[in-house]
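A single protein chain has been removed from this complex, and every other one stays in its place.
Let's look at subunit A:
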């Protein structure tokens, strides 16, 4: 019963994703091929799911923060901290379990710091999290003592490049965490309470919602997600690079949330939408590589495609599509309009790529 509603909500994002995948297929004929070799699935699609894991993980936490009308700029830096903590512990001979728990704890602590600044001191989220965004990389460098700290503990490496039944482990991580967090917020009342805070924090407090505790929890969740992403990124290269791990990924994560149809003004949110948004971004990245553009074009083309997606989602274009919808003979259903809007994304996106 809730499934159709959820599907309807993310339909525009799904269509946009499919259009971009179709474009990629047009550019690179073998794009959809998936092969199984050496006990692992291979192919561009698998690559997108796998490479997109860090941004997808970040987007899960970011969605919750943005739903409270906040933003978390520190997630990239928290990734670096998490990578550094994991590498430092594992190279000093700590068991894998201790390493992972401590790393996640460090991420949660970073999130709690952000949450405390926002919830108790009333600092604007963009400023509050900017502090850790700047300081975090420094902290990570202190932990790694300024070098790229490499490790080869098979357990830790598995997080980045292991497979389960042929599926790369990072994919399993973001899909499972995404599902669990979605369920947690939809099965309990957390979703409603978080949305209420995002729309009107003062009124929510007056209605008896423990807004401070919830804000803390949400930022802590974002820190946790960033820590997981940080471990994945470090394990992937078998080293903690304090300078480059997660660099600018906070912006990709915010983009994924917004492309996923979530409003920066807070309120209604969809984690599924954000995850699809993360995959859209990764698909665009992969597509640009496959198309063989000179690398200097990549960022510009990516920006153009994102702009098109955002324009299609903007209130102005909703007004426009509402106008077309209400002409005689036009379909009345809202989702039909949404499909058409998403369709437009595709064609416009095509123009942008060519």
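Definition applied: a contact is a pair of C-beta atoms (placed from the backbone, for glycine too) under 8 Å apart; a residue touches a chain by one contact, two chains touch by 3 or more; residues count from 1.
Keep in mind that, in the parts below, contacts and distances are computed from a predicted model.
Undergrad: There's a gap in the complex where one chain should be. From "Sugar ABC transporter ATP-binding protein", "Ester cyclase", "histidine kinase" or "Branched-chain amino acid transport system / permease component", what does UniProt name that chain?
TA: Result for the unshown chain: "Sugar ABC transporter ATP-binding protein".
Undergrad: Taking the entire complex into account, which one of A:98, A:207 or A:264 touches the absent chain?
TA: A:207
Undergrad: Touching the hidden chain in the complete assembly: which of A:192, A:251 or A:264 does that?
TA: A:192
Undergrad: Of the residues in subunit A, which ones touch the absent chain?
TA: Counting over the whole complex, subunit A touches the hidden chain at residues 187-190, 192-193, 195-196, 199-200, 202-210, 267-268.
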